[in-house]
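The complex appears here minus one protein chain, its other protein chains still in place.
In this document, chain identifiers A and B correspond to the written order of the chains, with residue numbering beginning at 1 in each.
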Amino acid sequence: MPVRGDTLYAAILRSPHPHAEILSIDASKALARPGVAAVLTGPEVKAMTEPFIVGVKAPIDDWALAVDRVRYVGEPVAVIVAGDRYQAEDALDAIEVEYRPLPIELDPRTAARPDATLLHPACKSNIVHDRTFRYGDPESAFANAPHRIKLEVEYPRVLCAPMEGYIVVADHNAAEDSFDVIANFQGPFSVLTVVPRALRVAGNKFRLRTPPNSGGSFGSKLAIFPYMVLICIAAKKTGRPVKWVEDRLEHLAASGSGPHRITNIEAAVAKDGEILALNCDHLEEYGALLRAPMPGPLYRMHGVTTGTYGIRHLAIRNRIVLTNKAPVSLVRGFGGPQIYFALERLVQRIAVELKLEPLAVMRRNLIPANAFPYRTAAGALLDSGDFQNAIATAIDEGGLGELQHRREEARKAGRLYGIGFACASEPGVSNMGYLSTLLPLEARRKAGPKDGAIGTATVAVDGNGQVTVASDSTPQGQGHRTVLAQIVADELGLTPNDIAVNVELDTSKDAWSIAAGNYASRFAASTANAAYLAAGRIRKKLAAIAALSLGVSSESLTFKGGKICSLTDPTKTLPLYRVAGMAHWSPGSLPDDITPGLRETVQWNPRELTPPTENDEINTSLTYGFIFDFCGVEIDRITGEVRIDKYVTMHDGGRLLNPALVESQVHGALGQAFGATLYENFAYGADGNLLTSTFADYLLPTAMEIPPTQLLYQETPSPFTPLGTKGVGEGNSMTTPACIGNAVADALGIRDVPLPITPVRIAALLHGEELPPPAKFTSAPSSTTAATVERRHDSLMQRLFSKREQL
Amino acid sequence: MKPAQFDYLRAGSIEEVVSHLETYGDRARIMAGGQTLMPMLNFRLVEPELIIDITGIAPLAHIRMSGPWVEIGAAVTQSSLLDWSDLSREVPLVAAALPWVGHFQTRNRGTVCGSIAHADPSSELPLVLAVLGGAIDLASKRGTRTLKVSEFQLGMLTTARAPDELITSVRFPRAKKGEGYVFREVARRHGDFAIVSLAGMAVAGQVVLGVGGVAGSPTVRAFGTLKDAALDDALNAFAWEMGGHDDVHATARYRRDLVRMLGKQVIEEARACLS
Partner (left out) sequence: MPILKAGERHTVTLTLNGRPATGYAESRTLLSDFIRHELGATGTHVGCEHGVCGACTVRVDGKAVRSCLTLAVQAAGCQVETVEGLAPRGTLSILQEAFKRHHAVQCGYCTPGILMSLTHYLETNPEATEMQLREVIGGHLCRCTGYTQIVAAAVDVATRLREAARKP
């Protein structure tokens, strides 16, 4: 990203403590270092900005950097602005901070206790949200059920870790007191409204531009917004543009992972496996702060808490607890992995306890194909599907029989082999009103209705007939430009190469809404439809102008090969560029009912996304795809390693606009899900330090860790989107952990499967009691050696940040 | 993540290196491939005054057979050694272990001696050197000396190299007829540091097993002709003596279990190589 020649560069001093009071900060020595232009610390940030607003009714004290108190390792404490990044980092060492450490809370369960150390004393509790929901008559269903089967599951923190970190370039115009920011922010743009508020300027004095390319995000780049505030203030203070590039240590420590959820899930079950009622008690840990749009993961899936099943009686309890860990940000799947790891593991458990086949239990409870659109107990309106057919196809084409044969052979030979299944309803396009479900009815009434999800796209044709498309989807590598070009080209009888697509977004002059951005699988089911509708309007307009010129009716015209031609009279034809020229060069000759110019912006909102009802029913998303997965795994008895023999995933994502791009998304989600399930462990030590602060410790899968996969598709169009599309691309983040978990449970005959499923955890189950040391063995397991080795595995974060503290 | 400031010397000769080492001692760092040192510099975990780059010193770039030894100079990269056509014949255990060292891209720059010098208990080459009973050549202003690996490896990231010494080469004993070798490693991902690595060498029914990743440095034990329960007992004692440690990837208990179970496999496989 090119920057002005006088741009300064920022580096951030971060907390080495999980919880401490800041007694003093002295930056005078740092200011004296070569190249240093300015230092920002808590008192200044407090003087120049407002704290961030919070999504729940709790007095959480949240500033762009630590004010008076740090609450997690890696929390920004000061910003240095210098001539280059090397100089800025040199000066970090010279900031003197005096801390008084405070007791810490890391475990969600203990942090939830009344006697826990408070993260935010004004909140009076670390539980900052507690709400129950009830649909149907779950109490009676449980009281009368022949079986009650329950499970406690945990879904740990997971990081998406895009290869490119956060980048912010900010400039301040002193004459107008306005800010101009370039950042690889991804939306949702509802979050953007908190930034000018924190900067104490009106929204129209804060301009955000997004770059043409961004190195991946998967949700992560939402959490860039506090840094926008910091870098804006740095620019205001220095009077020069300031650039900050997040490095990998900063990203791993403080960009925010997904939440850690503990779910107690229980089903009331009939003898044949029918689930009569479901009870979900969620305790979700969000770290030290609850930053917009949190607590999204807890509510995004609310309508589909019952997944793909027709369960009519439902009870939910949602609690949020804060701890001394990095604040949670968006991740791929956003709430889905947590819901489905609980629900699909429970389905497997029901099968085991009732001695039924897991597939039989699944099928017994699926919503029937003739029931769509189907309103779930919690209010989701599932648009379309044929789950039964998708499963039948997957079993057949994916070769379940072969895996079953391999399992039989392996078990005969004494090897550990298991098969797992999972299915999910994959949401696309979030209802802007879903988070308001967390408010009690009275509060919702007071605040006014929240609903809908506007998708925005612009199609423009210039005087030479050249077509340009712009959109609100801020892609980070998903291929939106390709798809937009294809949709508009199809509509106007051109080729995709004829269409120029610009997906940069400038909030000061482009069309957007609070729903803009790259999240919740909204592109195919929202933005793409807006582009389709905008192209349709252009087509209609061009047809009307051409019809006038050719003396035919516009209904009789078709668009083909860059021409507008009559379907009935081949002599009646005009090149598209001629017709476009007429619109630009002679607006006076257009009929009165045609507006001048050829630029159409469509802001499309689906009617199905209504606000929460009085009974707390909420249609959380617009479209719901279907996923069915199965896999075979073999477990090494010695090392405890889980080898995925084969993984099959079936997707019904509605109409697929570009199957190759969908396939790429599915492979990508699978890769991340294999990592989340088997390798990635976002680990804090008992002292609150992050143990996984480098890529040598936070283990992302490489090409060597990807097993053989088979992708299958079914296309059931959505009746709610003009193109029949649904959201795709997040699904395997939701199903895969449950599917592999179920396979491991099957292989080992175990009830609880901890995530990530690491060799050490499996080996602990397999190896039994350890052989005692020999009788003559006296020394304890060479304690000096162990201690020395331990030092190497101390948190790098702590060593780095502490070094600076000691100066 | 940028290094702190340092002076940099691209040394042209061993004499130049040792003369600066004499002056700077601990305040200087030798850089060969830099595949371990550079991350430490970027993290600012080390902030030397002087970096002495030895990659341009021609007399350190040799791989040669020297009597019973294969001698590898301090500027030789892991990939050059892997590409050496005589490797599998002369030091089959090195040939088996080298592909486990980092990745193709880091082997292209990382050196054999650098890995030995860093003495990470879970890295592969120090283990192989220990099992084979290799030697390390050192030079300083005071002169040169050669240490046996057992004298050189002192513990976790610690060696007998004095602050004014340069490792000029490392020597692996050349393989002889009638020897069997096995290398095994358990890591979370391919290319990662080992959780446990095992190297077995069998000569005429006698087996030596070396283990990395468990104790503070590679540990070698002779298991002779032990079999069955006696071998199990000996491996159990060996595992307990090394102890192991807990970290984010594995527990001490897991490491000991792998020593018992994989140790037995490696010993049996090494014997099988002979027959």
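Basically, a contact is a pair of C-beta atoms (placed from the backbone, for glycine too) under 8 Å apart; a residue touches a chain by one contact, two chains touch by 3 or more.
These numbers were taken from a predicted model, which means no experiment stands behind them.
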Margin query: I'm checking contacts with the chain that's been left out. Which of B:19, B:106, B:251 or B:265 qualifies?
Written below: B:106
Next item on the list: Taking the full complex into account, find the residue in A:478, A:639, A:689 or A:725 that is in contact with the omitted chain.
Entry: A:478
Check: Which of A:56, A:161 or A:565 touches the chain that is not shown?
Finding: A:161
Item checked: Selected residue (touches chain absent from view) among A:700, A:728 or A:747 -> A:700
Notebook entry, point to check: Considering the whole complex, which of A:51, A:215, A:373 or A:685 touches the chain not shown?
Noted result: A:215
Margin query: Applying the definition given at the start, please give the residues of chain A touching the unseen chain.
Written below: 34, 86, 160-164, 213-216, 218, 247-248, 476-479, 660-661, 663-664, 667-672, 674, 694-696, 700, 702-704, 706, 709
Note to self: Under the stated touch rule, tell me which residues of chain B contact the chain that is not displayed.
What the structure shows: 1-12, 34-35, 38-39, 41-43, 49-51, 53, 55, 79, 99, 102-106, 108-109, 189-191
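Basically, only the chains that are shown with their structure count from here on.
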Checklist line | chain A and chain B: spacing of chain centres that average the CA atoms, whole Å | finding: 43
Note to self: Which residues of chain A touch chain B once you look at their complex with the stated criterion?
What the structure shows: 85-86, 89-90, 247-249, 638-641, 679, 681, 683, 691-692, 696-697, 699, 701-702, 704-705, 758-760, 763-764, 767, 770-771, 773-774, 777, 779-783, 785-786, 788-793, 796, 799-800, 803
Next item on the list: Spell out the residues on chain B that touch chain A in their complex, using ranges where they run on.
Entry: 1-2, 4-5, 43-45, 121, 155-157, 186, 188-193, 215-216, 233, 236-237, 240-254, 256-258, 260-262, 265
